[in-house]
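Here the complex is missing a single protein chain, while all its other protein chains stay put.
Should a chain be cited, it is by its letter among A and B, assigned in written order, with residues numbered from 1 in that chain.
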Amino acid sequence: MTTTSKAAVIGVLTASDRASAGVYADESGPAIETYFRRVLTTPFHMQRRVIPDGFESVRDALIDLADNVGCDLIVTTGGTGPSPRDLTPEATLAAAPRELPGFGELMRKVSLEQVPTAILSRQLAAHRDKCLIINLPGKPSAIELCLNAVMPAVPYCLDLLGAAWIDTDPSHVKTFRPKPK
Amino acid sequence: MTTTSKAAVIGVLTASDRASAGVYADESGPAIETYFRRVLTTPFHMQRRVIPDGFESVRDALIDLADNVGCDLIVTTGGTGPSPRDLTPEATLAAAPRELPGFGELMRKVSLEQVPTAILSRQLAAHRDKCLIINLPGKPSAIELCLNAVMPAVPYCLDLLGAAWIDTDPSHVKTFRPKPK
Partner (left out) sequence: MTTTSKAAVIGVLTASDRASAGVYADESGPAIETYFRRVLTTPFHMQRRVIPDGFESVRDALIDLADNVGCDLIVTTGGTGPSPRDLTPEATLAAAPRELPGFGELMRKVSLEQVPTAILSRQLAAHRDKCLIINLPGKPSAIELCLNAVMPAVPYCLDLLGAAWIDTDPSHVKTFRPKPK
């Protein structure tokens, strides 16, 4: 378990044909940025990108954000449904083959308490070396729900991966770090 | 998202060595047919088949039902346990490699409220192009439980896949279609 005291680097990747073409504004990326600015108490840099849906586009952006930008955490939004153009989970596993299945299970569980179509989401989390990647839905209202569900475990996950140390404001999200045995 | 106004085609595939050999009558297939006749308010044709358990038998029947019969939805029953002859999930993924993991998770969750052996089920859902395939247990009593759990999301899933438009009687199953953003 290696942690560093440098500021974390967080990538936010919006996968959306229409947002990347300017048909409408990307609302999800800014919503995620607002969330992290409110919840994290430790310093971080954020890099946001908006790209078209697709396998190669998402995979290559994830690899670039992890390897070249040096992200400790990447959060994607969009492209997790069953539509033919929804390829974010496939692209995530291509960039980060080691899945953490508990993330997808929990995010679907909390979403299912809101809408029965939550079972259509194929969202998952996986890591590429030290970088954790979490797929979020495309709808801004569902983003906070999913992040609130998994964030208590994210700082310790980054510890275990050897990524940057992050911490949260317990009035928003209570980070849990088990005591070492 | 493409939907058509033609009648949906629904396949029901019973995988059972004993039912296909006539050792006992297939009760699951008729139970599924009765379910859809009660729940769906939109027109549909149904094609039922009874075949032996096995990988090739199930895979080839699924591909034929999807590609040649033109099914929008196929429901299988049987062959989802851990026994060596239970190969329906493997066959489903061979015919339809894109899994929707929320279906299996939810069907196991509701089954687990009835029997602790629900964790032995490997049932899943996946799609082959426009055709959604859902694995159900072999026991008639568990079939309705599983279908009731996932059906609210099935019509919208077919919309997203570009399959036929179906709708349900809300006194039995409340279909949920999110508003487009």
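What we mean here is this: a residue touches a chain if its C-beta (ideal position, glycine included) is under 8 Å from a C-beta of that chain, and two chains touch if they have at least 3 such contacts.
Note that the structure is a prediction, hence the values are computed from the model and not measured.
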* Which residue of B:R59, B:R98 or B:R122 touches the chain not shown here -> B:R122
* What residues on chain A make contact with the chain left out of this view? -> 1, 98-103, 105-106, 127, 132, 150, 152-153, 156-157, 160-162, 174, 176-178, 181
* Structure fact -> Where chain B meets the chain that is not shown, the residues are 81-84, 104-105, 108-109, 112, 115-122, 138-139
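We take it that only the chains that are shown with their structure count from here on.
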* Could you put a whole-Å number on the gap between the CA centroids of chain A and chain B? => 31
